[in-house]
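Of the protein chains in this complex, one is absent; all others appear in place.
Moving on to subunit A:
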Amino acid sequence: MPPYLPVELLLPIFTQIRDEPDSLLFPNLNLFSCSLVCRFWYQCAFPLLLEGNNLYLNRDINKHTNLQLRRLADLMTESKRYGLSHAMLVEWVEIVVSKLFVPRLHTKGLDRRRIGMIDRLLRALQPQLNIIGLNLEGISKPNEIRNLHDIVSKLLPSLDSVATLRITHLSSFPPLEPKGLLCTFKPFASSSSKSPPIPPPHPILPLIQRLAPTLQHLHLTSAKLTPPILQTLRACPNIRTTRFHRISYKVTPTDFADTVAAWPNLQHLSILHPETYIPLGETIALLASSRPTLQTLDLDNSGAQEPDSVYHNLRTLLHHSALTLTSLTLPAPSNVPGPATSPETSNALFAFLVTLPLPNLDTLDLSLLGETLTSAPMVDTSPTSSATPLPWPSLRRLDTAGCSALSPAFLRAVITDCPRLEVVRTSFIHREYDEVQTVLTEGGFVRRENRGEWVGMGQPWVKYRPGSYRGFVGFDAYGY
């Protein structure tokens, strides 16, 4: 029998290999197994693994049965033992905590076997794995919190190299808030002079504390932000990215501002879609004085009452970050009755913005300015105009939904001056919608149906360009 198969025979075999019954599992465990047979097979199979790589495991780790998860952990462990590169196939792992419970007689118990497999997998992925996600949806009862303590304690040693932590559905429950149930109940025999027992910290807090030396990127989504969390986050000196999306803020604006200002290396600050109002005036003021070089600045203060000085400090902050800024979401102006609520305030900020050179700006979201943004007096696109072109040469995405009074002349100027513009989101309740449509159509844009994240968020228009995917630039990126 010939001992080895040549590459022209290995490739037909490898392309036929599927993981049944779910061929969408990643990585393809059978192909992964083949890649560990010998060096030659590794060289043939690994490029195929890379081709089929989705670059994340978050979707699949929860679909894996315990058997599949054990096999994946075995293979990844073997790969690590040989010093091979399979760990690079996994960009990040998300752990859905609710999937780690198994039904018991009257309650849910921990699936310790599965937790052990995840622990082995995470250890095998070290030190390449630097993104970990924790989905805490449905974890709110005391026994679930206790179990979460166990899970975090078990996995903590496997997470030493994690630089990015993504937490979703962090709900508020007793251990997070000192005034909760645990503090209300007092033991029968305790003396009145003794203070009530201090509840243990929420299991997420020791996790953040453990990661503090390496943590650079923090994403909190659909979570409640409380003082203990802020206090813990302040002790993370290397934070560069923070994303607070769909957050319920149970903290004071001052506490929040102090925390953000405690990160000297901050480059990305994204606050979007708040569930409760958070004024950002103090945050902007502190950032303006600390002069960070930001790349992302998304300041969604929807519904909050801002101090009048919010735009003054914002101008200073934008000026400091002008050369590095790639994404900008402008906050709403103050809604406190007074001069700051007038359209002149928004327009004054806008007048400043259109003259500010932002060479790397990729995304500009004006939607929070709403109908207070009415004009762009310095924008004149007439052929005889001597106005300076908009200094945003890299702009690809512009969001003006909600800006129902924005001058169509501004859109025309953006289309003329920003050659990379691919997507414009506008409002179909715009007061001059007919003209807006004309401007966009003449600029080579095609209206797309609302889909996915765009639903209810205005009307997307996409640049049509023959030769690009389906003729539309940005088609993939925006889920059309």
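Note that in this section a residue touches a chain if its C-beta (ideal position, glycine included) is under 8 Å from a C-beta of that chain, and two chains touch if they have at least 3 such contacts; residues count from 1.
Assume contacts and distances are computed from a predicted model.
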{"item": "Absent chain [UniProt protein name; select from \"Cytochrome b5 heme-binding domain-containing protein\", \"E3 ubiquitin ligase complex SCF subunit\", \"Nuclear pore complex protein Nup85\" or \"DNA repair protein RAD51 homolog 4\"]", "value": "\"E3 ubiquitin ligase complex SCF subunit\""}
{"item": "Hidden-chain contact residue, picked from the options A:L50, A:L84 or A:A212", "value": "A:L84"}
{"item": "Interface with the undisplayed chain - residues on subunit A", "value": "1-6, 8-9, 11-20, 30, 33-34, 36-40, 42, 74-75, 78, 81-84"}
